[in-house]
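Here it is, the structure in full.
With one protein chain withheld, the remaining protein chains of the complex are depicted in position.
Letters A and B mark the chains in the order given here, with residues in each chain numbered from 1 onward.
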Amino acid sequence: MEEIKFALDTFYAVMAGALVMWMAAGFTMLEAGMVQKKDVSEIVTKNLGLYSIACIMYLVCGFQLMYAGDSNFGLFPEIGTSWGLSTATEADPMMYGADGSIADGTFVGYYSHQADFFFQVVFVATAMSIVSGAVAGRMKMLPFFLFAVFLTGFIYPTQGFWNWGGGFEGLGISYSDYAGSGTVHLCGAAAALAVVTVLGPRKGKYNYDGSVNSMPGSNIPMAALGAWILWLGWFGFNGGSELKVSEVSSATAVSQVFLNTNMAAAGGVVATLFMSLFLTGKMDVTMAINGAIAGLVSITADPLSPSGGTAVLVGAIGGALVYVSILFLEKKGIDDPVGAISAHGTVGIYGVLVVSLTGGADFLGQLTGVAMIAAFTYIASLGVIYAINFVMPIRATDEEQDAGLDISEVGIEAYPEFD
Amino acid sequence: MEEIKFALDTFYAVMAGALVMWMAAGFTMLEAGMVQKKDVSEIVTKNLGLYSIACIMYLVCGFQLMYAGDSNFGLFPEIGTSWGLSTATEADPMMYGADGSIADGTFVGYYSHQADFFFQVVFVATAMSIVSGAVAGRMKMLPFFLFAVFLTGFIYPTQGFWNWGGGFEGLGISYSDYAGSGTVHLCGAAAALAVVTVLGPRKGKYNYDGSVNSMPGSNIPMAALGAWILWLGWFGFNGGSELKVSEVSSATAVSQVFLNTNMAAAGGVVATLFMSLFLTGKMDVTMAINGAIAGLVSITADPLSPSGGTAVLVGAIGGALVYVSILFLEKKGIDDPVGAISAHGTVGIYGVLVVSLTGGADFLGQLTGVAMIAAFTYIASLGVIYAINFVMPIRATDEEQDAGLDISEVGIEAYPEFD
Partner (left out) sequence: MEEIKFALDTFYAVMAGALVMWMAAGFTMLEAGMVQKKDVSEIVTKNLGLYSIACIMYLVCGFQLMYAGDSNFGLFPEIGTSWGLSTATEADPMMYGADGSIADGTFVGYYSHQADFFFQVVFVATAMSIVSGAVAGRMKMLPFFLFAVFLTGFIYPTQGFWNWGGGFEGLGISYSDYAGSGTVHLCGAAAALAVVTVLGPRKGKYNYDGSVNSMPGSNIPMAALGAWILWLGWFGFNGGSELKVSEVSSATAVSQVFLNTNMAAAGGVVATLFMSLFLTGKMDVTMAINGAIAGLVSITADPLSPSGGTAVLVGAIGGALVYVSILFLEKKGIDDPVGAISAHGTVGIYGVLVVSLTGGADFLGQLTGVAMIAAFTYIASLGVIYAINFVMPIRATDEEQDAGLDISEVGIEAYPEFD
């Protein structure tokens, strides 16, 4: 029976991981649809590259950093960090946490080390994907990839350890964040904000008098496809974070998480659509897209405790928040072509804090957690991006931006036959 | 052992539900690709909104209406219909139908209530998605969403109860419809036809002499992506309708359903391609796309009984039917930009009736069922849409249509840099 449970939970973990990996396609489509035509190939290339770099860096050092106290540290060679010196051909008969202990002493269920790594590695890629959207249209590619090396190899794992490796617990901070509204989404958004701080807005976004120019996305259905992909992938993101499906209680929890994840996204869409209708007389599709994502981010810190109806409300408030946040940041001179800082940052903070209401979490603990995650990630990222900018300018010149990053960075236009 | 079966079936149900949710992306892409460039943002917004409204309305009242006789009625608060007054943090240890009885007394297998709701809610969204395609290019958004409230909250559940809640059985009607060729697809198509009856064709579709103008889709590969997404999602739609995978018989049935679903779609594609070649000398890709969908709708009422070879034939006949039906409806003045009424309505009826041949169902029962579903849905939808049209005009003016619904309804063009 234990063997079947091990098999079932491993199967579940890799399917959930595959769904989260699919979110990389979602970010790619969302960002490719939301940026201008001349920068599409570039954002696509960034997404392919950042995902790949995230996977490699997390394998090289990120996973170890994040789960430093893990008693399985000695087993890492089996998942490849020895760079080829050992293999896992001989299937490992040990069960993860079979001795009932990981860093913080909590039993997390049975599944293979490899499934654990696979499920974790796609999360770090998600965090990094948030950055690429915010810096679209004016950041050069090589420094972006360099930054990806530091964020995914060092910064994300360091703060990720606090929530999932036992860090907060060791510090006596009570922080509850089921699938990472703070640990993944806020982290990505704080890093994005740091880079944007150094990078500045796209040329042409702001006029000398401070007024804002609209720079509409080039391909709305593609952006919507991105939202749908993220929506689907999020079932793996939240559902997989239960880490187990093989018991009645965990299977029921998993299905509640799927249900709530779906309802929160629906709440976010409806809230933004009607907010847009009341405020502008029209239903803004880009707000609806961000509403879906905001709903998903909102429920990520606690997709298990609320009822479905509560999940709708949690998501709807997230949708309203992203609407306001996008307009506010744009006015404040923070250019974020896809609304990533609002959807993952502003709403990420809200998502963590609302667990005090939905899941009975300690409000002060939640607040301390988001403050630490945001501050550490922002400051560390700022340091890294300053250093990178010192070595090689991270901002494309005005001429390069005018011509489009597709030409200056990739050498290939996204839609060469469409004028 | 019972615990593992519960876990496995719940896991299966949420994976199948996730695949069906993915069909929302498929309808979005299909419709975005098949309408004109000026109406793409609008159809995308409609799809995001209708899916969200469907989920919320089914949570609020649809599920209860549909499974009114369900002995689990008292447990609804656990999946959220109490709007936040209760939670499911404490995983529910009860098994769905553990006492062997739902409304109609049939044992449906073990899995969580939440998984059951999640799998059901994505079906109602599918039905509503069918409507958006048929009304594309001339229906205003607010009345569309109002209609969605009524269809998904009341009309669909009412007739859905007949097949899956015990209604037909209570009336002594022998009706067999495994995954809903009638209950979902015909229902959606009948509602679409009702709305189109009031709405009329797009401006410019028909000339004064009754001749038809071609209004080709704006993005064929996007429409094809939609078809592929639907094809994939349909494995969840039909496969999940077995409701169980944890026994040798159910697992074998599930795999037969996957096999047949795939073969029927293949049959639909080949039939339409060669029909097009013989009739026009060319292979019409939009017919092939509708052929795939028609093949899938055809097999949905009985994806289990036929052999794979029979499934090809069932799908091929469905493909031929959709080809003829699209041309016929277009000629009759029924403007359906994506062919939804043909693919889901005409073929939905055929799909239910053909079960008499493939699955030995009672022909009269099948005929009575489709007649009741079509008549009730059409009449109820007609009443609702008349009432809505009385309060606010559902049809965009000629000027709005000329400018494109993207501008008048959404305020954002789908491809602003492409002229």
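Keep in mind that, in the parts below, contacts are C-beta pairs under 8 Å (C-beta built on N, C-alpha and C of every residue); 3 or more make two chains touch, one makes a residue touch a chain.
Here the structure is a predicted model, which means the values were calculated and not measured.
From the set B:L259, B:I334 or B:L367, the residue in touch with the chain omitted from the display is B:L259, counting the whole complex. From the set A:Q36, A:S112, A:S241 or A:S305, the residue in touch with the chain omitted from the display is A:S112, counting the whole complex. Annotation: of B:Y175, B:W231 or B:Y350, B:W231 touches the absent chain (contact as defined above). Checked against the full complex, the candidates B:N213, B:T280 or B:T397 give a single residue touching the omitted chain, namely B:T280. Residues of chain A that touch the chain left out of the display are 1, 3-4, 6-8, 10-11, 13-15, 17-18, 21-22, 24-25, 28-29, 32-33, 40-41, 44-45, 47-49, 51-53, 55-56, 59-60, 77-89, 91-93, 95, 111-115, 117-118, 121, 141-142, 145, 219, 222, 225, 408-419. Counting the whole complex, the residues of chain B in touch with the unshown chain are 1, 4-5, 8, 12, 15, 19, 36-37, 216-221, 224-225, 227-229, 231-232, 235, 239, 245-256, 258-260, 262-263, 265-267, 269-270, 273, 277, 280, 282-286, 288-289, 292, 304-313, 358-359, 415, 418-419.
Basically, only the chains that are shown with their structure count from here on.
If you average the CA atoms of chain A and of chain B, the two centres end up 32 Å from each other.
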